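Encoded as structure tokens, here's the structure I'll be asking about.
Here we show just some of the chains, and they stay where they sit in the whole.
Note that the chains are named A and B in the order they appear, and that numbering of residues resets to 1 at the start of each chain.
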């Protein structure tokens, strides 16, 4: 999909929990290799973030947009 | 890390591109199994999203928060 987002990850829906207004969708990830993050350059320098560092990528579920594949 | 986010993914920094105010960080994902998305129940019903469906999870890089591991 030609979307202006750096992270596009394929998976299979594992569960859907429907609430009154919001729903929680869980997805088993089939394959992901590289992900991208944009942060301030000040943060990069504060963390002294560089190639080879081990990181944990934290992403709130509200920021994850599922697109149903044909 | 005890953070209130459903998605916490481990990886290794692959590259850091520093800009004047923002930077782009690429991360090779070591291991991820399940991811979570929160969308409106209306969207779930419109898409008729259910277990077994193939989806693409789209996540803008600005929504990805890297935490440096010791």
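Criterion: a residue touches a chain if its C-beta (ideal position, glycine included) is under 8 Å from a C-beta of that chain, and two chains touch if they have at least 3 such contacts.
None of these values were measured; they are calculated from a predicted model.
Colleague: Since all chains share one sequence and 2 are shown, how many copies form the whole assembly?
Modeller: If we count all chains in the complex, we get 6 identical copies.
FYI, only the chains that are shown with their structure count from here on.
Colleague: Round to the nearest whole Å and give the separation of the Cα centres of chain A and chain B.
Modeller: 1
Colleague: Along chain B, where are the residues that touch chain A in the complex?
Modeller: Within the complex, chain B contacts chain A at residues 1, 3-16, 18-29, 32-41, 43-44, 47, 49-69.
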